[in-house]
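I am attaching a structure below and will ask some questions about it afterwards.
One protein chain is absent from this view; the other protein chains keep their places.
For clarity, chains are labelled A, B, C and D in written order, and residue numbers in each chain start from 1.
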Amino acid sequence: MSKRHLLALYGDFDQAEAVVKELRNTKISGFDVNDDMIVKSPIEHPEVEKFLGEKPVYVQWFTLIGAVLGGSLGFLGISSAQANFFMQMKGGKPIVPLPPNFVLTYELFILGGVYITILGFLICSGLPAKRSPLYNAKVSVDNIGILVKAEEAAVGALKAIFAKHKALEIQEEAGK
Amino acid sequence: MKDIREDIAWAKINQDVMKSLENPRPLYWVILFFAVLTFGIGIGCEVYQYQMGMGVANLDNPHVWGLYIATFIFWIGMSHSGTLLSAILHLMHADWRKPIYRFAEAMTTFSLMTAGLFVMVHLGRLWQFYYAVPYPNERWVWPNFQSPLLWDAMAIFTYLSSSVLFLFVGMIPDLAIARDNMHSGWRKKLYTLLALGWEGTDRQWRNFRVTYLTIACFLIPLAVSVHSIVASDFGMSQQPGWHVTSFPPYFVAGALYSGCAAIITLFIILRYVFKFEDYMTLPILKKIVRLTFAIAMVWTYLNCIEFASVWYSHDAVSKDLLIQKMTGPYAPFWWAMIFCGSIVPLVFAIKRFQTNIPVLFATSLLLNLGMWLERWMIVSPTFSHGYYPWTWDHDQWPSMIQWGIVFGSFGWFTLLFMVFCKMFPSVSMYEVKEMVYHRTLHLKQNGASEQTVEQGVH
Amino acid sequence: MSVTNLLNNWAAVRHFHPIDDKPHDPYKWAMAIDLDACIGCNACAVACYAENNLPVVGREKFQHGQAMHWMRIERYWNEDSREFPDQGAEFLPMMCQQCEAAPCETVCPVGATNHTQDGLNSQIYNRCIGSRYCSANCPYKVRYFNWYDYPTTDNVWPAEMNYQLNPDVTVRGKGVMEKCTFCVQRLRAAEVTAKGEGRIVREGEVQTACQQSCPTNAISFGNLVDPESRVYKQWKAQQVDLAKDEQEKDKREGGTDLRGYRIFEDLRPYPSVMYLERVRESAV
Amino acid sequence: MIDSESTKNLSGQAFDRRDFLKVLGFGGTAVALSGCGNTSIEDGKETVVSYVEAKDYVIPGVAVYFNSTCAQCDAGCSITGKIREGRVLKLEGNPESSINRGKLCGLGQASVQHHYNPDRVREPLLRNGDKGQAISWEKAYELINEKLQGAKGEEVAFITGDVSGHQKVLLTNYIDSLGSKNHFVYEAVAPAVVRAGNLKSYGVEMPRYRIDKAKVVLSFGADFLGTWISPVHFAQQYAAFRKGVDGQRGVLIQAESKMTLTGANADRWLAVRPGTEGILALGIINALGIATGDVAELVKDYDRARVSRDTGVEPSNIDKIAAILRLRSPSLILAGSAAEGYVHGMQNADAINLLNHVLGNVGKTIEAPVSVPFPQLTQTKGNTASLKKLNDDLAAGKYKVLFNIATNPVYTAPASYKYGDSMAKAGFKVAFAHYLDETALQADLVLPLDSEMEDWGTHVPEYLADTAQINIQQPLMERLHANTRGMGDILLTLVKQRKPEEYKAFDDYYGYLRYAMLQNKAALGGSGDDDVFWNDTLSKGIVKLSGASGALSAKAAVEGLKLPQPEEADKQYPLRLIPSVTSNLRDGRHTNQPWIQESPDPLTTIVWDSWVEVHPKKALELGIVEGDIVKVTSKTGSVNVQVYVFPGIHPEAVSIPMGRGHEAMGRYAKGYGVNPFGIMDAVFEGSTGELAMHETRVNIAKTGQRVIVVKDEGPAGGKQMGRRVALSRSTDQVDLSKEV
Partner (left out) sequence: MHRYLRFPFMLASFLVAVACHAATEQTLTTEDDLGPQVQQPIEFPHYRHAGNRNPVDPTNSDPTKGGMEINCQYCHTYARRSLTAGIPPLQKCVGCHQNIPTVRDKPRIVELFKYWDAKKAIPWKKVHDLPDFVRFNHERHIKRFIEQQGRPVQEVCGYCHGQVKEMVTARRQKPITMGWCVSCHMKEHVVVAKGAIPEGGTPIGKQDYWYTFQKPAETRNAEGELTAKGPNDCWLCHK
């Protein structure tokens, strides 16, 4: 583990974009632009995706599984509960009546969907987690942060690029 | 009339909203005091009722339900506007919702919690409420899944938990801001905990967007189903005045209506109390008012449909009940409901009043009253004028205990809501930033000539 | 366990009642009340108080409509505007109709009211949580809620009065719903006795409290499955079928000269009580 | 659930019924669904009390049935008490009795609440200023003895209600032993004028009415389904009558001024101007046109125009009634309140009974009564004239000692008697009482009585249905309060004070009763072993006797029959007050039984309160509506009472039910409603001297207050609002012959 973290803050989105472009175009050994760069922003910038490239999101799959599980287990569970030993006729309706069970299945479908989606979100976005040591509160105000992880050797180059694009601030992990 | 300024500094947004967590206007404490007071009265009434029996509410044998159920529906209905603002308008990319959806969402949560209380208050044997919960038990007995009340319980549970999660998830970036800006103390710790270590990385934002959208998609049918199910508490029964096909949409429209009215009320209060004049701007209010007006007309229409369908049916009993509502002992309340629900919103059609805060405040209170009366007029007249003429009611007026608990619920709601607004950012900071950012972009693209174009969906 | 039940009995649990199946074997308790014989004397109502531990609520609570009479005698007048009710009054004893497809059963959130194998609409006090939905959905409004705690805080049975309480019937505390049970404690005792002897309950072996006290025998009660029973014969003679929401005889042109009817039959609760219309002399 | 077997089982067993069933705490008395508390198992907390000794027939959890006699009214219905773990739970009718044949009215059902009433007197009480002081029985007996020493025989008076059987024998003996002739038998609501009228018309006081044999019943205010003579028996006859002789359904026509329960069940209810029932009867005879001789002479003036004018009954109705009476025979004509209520009540009764003679019903639907072979046991028949006499005597200060045995004249005497003041003039007042009622409160010594479920006795009802019978009354459970005594026991002790020799063989009343019955074993139809006979008698609860029926006089009594013209309305008091006797409350002695209080009045459905019935037309005229509190004023006094607008009353009359308005008698009676006796004028029937109950004239005035009437019916009143609830049809639309 000889990698170090670097955080550069930018006040302007265009500047940040330029930095990313440059990082991408510059070959720096010990730094992989796809793996070692994280962009932090105070709001959700749809543009970030554009310049970072398409990254897959798997939350929907959780949703699907949750909803299907919720619905089917709900229906089966309710029907089974109705057909337990104490099955008692009610209001001339069958012991296992379909319309009420469909209503409940619908609710459980949503319940399962929502819960598992949240679970999926937590898994996919890696929350809850400890913040990285180079977290800067300005990111939650209006600055764009670019967090990079690089070999000791690449740090200098990266710093230069950051500085070139008028980084407001460059934070650096203390050396080992 | 000024909208949110595009050149507003993002740091100022943070500061302004964070200020609301610190020092609201004195009125806040006055409201809080009265909320605690009313809530205390409600608690006292409930304790008395618990000890003596439900009879102290002055319900009687044909007339077994009263204000509790009516108020229950009222609170359930109120919860719908939060979903309307946060989910429906979110899907429609109406960005004017952004400064206000947070408190609307909170309103959803808290009014659902209040509604849940009424289910409890209403039970004759509150201490046995767990019989209605489907948990595996030693006796092998399950609740009756055929009962619309159970659907209700299930729907409300789903809705409440989903709403809380939705509120929470949507608040994570703001909690992170609060965490970063709060001076150290227990609240900072709380925000740190709740923010889950949010850093605003691209990965987090990506998943956040999808999650938020997905839950919004779920919430919309859920909200509709919740009030349809509340409607089927009545619609699934056999009683005249309840067994009406149009009840589900009628209830949903009523729910949105009362929710919007409540949003107007709370909008005005919050704007003043927390000094949110820069965010909760009059143009936004104007949009809500227009929306409310539209829903009011939908509600009026559905009301007419209900009368017409009763009128043209050959169901003499229902017809009888309708006439009774208009002319019988409940007539004053019924006509008050028509007045508040259908006549008063006409004020909103007048442009001058659409941004007149005192007028809007008064009107929205009247609308709320009207919608509360509507629920009462759905519940009570059927009991006092049902199928069986021998048992028609002669002496049924809610007792002070019943009123006390109803008022107590308003105290409870206000208490929760006010504490929430003081504890958590009630204006979504990151989304206001987004809104400003997008507008700025928009302005840049269109040049400076086109100014103050109203955005969003009308 | 439950899943096995579900799968093994799928056909059984999907039956509609009473249209699809006629499961009442060997018992279906039912009643026939002859309104022409009923004189409105209230003996049945008082007998019900005695048998079923009904609380006397007192003047104030009666005024609030919180009376607990499981059996109530209704008095109707003819609806024309003559000066005097010169055809007398119409008395109608009203109690739980023990519907075959009871509206109250479906809506109870905890399943405290069910349909039993012998055709009764049961009310399980200890399961009831007091949501009162059953009463809300009852077209006859024959369900009574314990608005107060009559045995304790209301002290309805002071001192020695509680010696009178029937030990076979639970004394209801506050917050539960109750209603006419067709004197289920008597029925069950008779059924158990008969079962022990390997037979079914004979006609006349068991009577409800109201039936037993009725001086004019206006109430007949018995097993509708048993062709020997008076109730069976009366239902048969009046051509009233338990499982129909409209009787064949009523569809006949020119009406019928039979006077058996069930109240609110068209709402399809399939009540188990048949009333016989009151008759008045045409010659005077 | 009278399992006939369980009763039968008892008969075979030798048991000593003095060995009472002990109250057993088995299973606990309060089988309660607990409130907020825990309902779980609590082993070792409850005590299971078991018997020391138990009879074989006593099984915890299984009911035992004992037969006895209902004492709530004088009809003498036999009852079967259901006893579990030593507690009386419920009463049913005894199927063996020909009077009630297994049925029991609401009043009878409620007598367990008389027994368990929390307001019963539990100790002998001696007046000490305003308070009662508990004393011992010995002291009480001594005191009575002491007081009687200082009084001559004629200075001692007894007032009782109807009394029969061996209590009557003992009472008579006691009165004789005192040398007193002053036994006043008082019943506030008694058919005394009807008896007198019957005696004149049929030669007997109380014939047997055969409603079940009649095809048409025309009743002039006789509430035979509700309150009249033996209502449970008549209700059964009525059921048979409705099923019909030869498949023809009986027709009931009721002519009266205020609708009674019977009137509410009539095919045709006629609102008759109060007091003109006799005129209507004669008018019907006239319209029948079948009378001859002096009867024809008598009725010739009563043409339908005049009768209609006098009575307010439409001529067409008179014709219809005459037609149906002519067509359907036999019929039965009954005289009830028409006779009791008026100064000319006897004339009314005569006219009505004449109709029976004209129609030839005597001997067909009016049968000779069965006679009881033991005249000493038959019922002494109470009336109201006796109270008048007693009151006059008391006011004159004639009596030093007054025994008031289970009556409540302070409450039921018309206010103008000032009975309370009269009573105060008696030196020493002894009240035998169950409760501290109005009269007991004025007594110097109150002796607490056993309830009829703790006491021994025999009863011979006045009205006997098929055969003569002696009804046995026996304890159904052990004495609830240690210090109450049976009426027979008290009388026995008292009579022992006078004639110790004659009665020394009897330890208690039970011994006396058993001895007396066994002595007449043969006459009572018994044979064989004494114990077997006795046990058999007790288990049956009835001794059926073969009594001969006498004959009825066939000749109508027309002489002296002269009906007064209806009076013009009084200017100051334009309305007639009809104090109605309701089936629940009768004369108010059972008002403290909560089931009775909460049992809705059948016609108005009002509970827990009194009301005044006003015809809608009159109400409109006076501008009053339901719930208005009005002041009803007579010459004697006034009461404030709520209005119930009631169509079943003649517009010239108003009606207040009897039985409420108690000022004492415990928590369930005191302070509910008003007492119409309080405003009743002292007007008397001409020939018998009975109180004419319907002769009080009143006016009513609004007080401006309004209350909500506490009643069972909803705001729709008796209207069905187009719902198919209570349906009815006429006889031509229905074929009863096919019915089961």
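We adopt the following convention: a residue touches a chain if its C-beta (ideal position, glycine included) is under 8 Å from a C-beta of that chain, and two chains touch if they have at least 3 such contacts.
Remember, predicted model here, so these are calculated numbers, not experimental data.
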item	value
Visible contact partners (per top-of-document touch definition) of the missing chain	A, B, C, D
Residue, one of C:63, C:78 or C:122, that touches the chain absent here	C:122
Sole residue of C:200, C:237 or C:283 that reaches the chain not shown, by the stated touch rule	C:200
Of C:66, C:185 or C:272, the residue in touch with the unshown chain	C:185
Residues belonging to subunit C that touch the chain removed from view	1, 5, 8-9, 11-13, 15, 21, 23, 25-26, 114, 116-117, 120, 122, 124-127, 168-171, 181, 184-185, 188, 192, 195-196, 198-200
Absent chain, residues of subunit A that touch it	85-89, 95, 119, 122-124, 126-129
Missing-chain contacts mapped onto subunit D	26-28, 30-34, 39-54, 59-62
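In this text, only the chains that are shown with their structure count from here on.
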item	value
Chain closest to the middle [Cα centroid of all protein chains]	C
Which two chains share the largest set of C-beta contact pairs	C-D
Subunit B-subunit C separation of Cα centroids, rounded to whole Å	43
Whole-Å gap between the CA centroids of subunit B and subunit D	65
Whole-Å gap between the CA centroids of subunit C and subunit D	31
Multi-partner residues of subunit D (at least 2 other chains)	708, 712-713, 719-720, 723, 725
Contacts with two or more other chains, residues of subunit A listed in rising order	81-82, 84-86, 90-91, 93
Subunit C residues within the subunit D interface of the complex	35-37, 39-43, 45-47, 49-51, 56-59, 62-63, 67, 69, 72-79, 83-92, 125-126, 149, 151-152, 158-167, 169-176, 186, 189-190, 205-207, 209, 212-218, 230, 233-234, 236-238, 255, 257-259, 261, 263-264, 275-284
Interfacial residue positions of subunit B with respect to subunit C in the complex	51-55, 58-65, 122-126, 128-129, 131-132, 141-144, 146-150, 153, 233, 236-239, 383, 386-388, 390-391, 393-396
Contacting residues of subunit A [partner subunit C, same complex]	76, 79-96
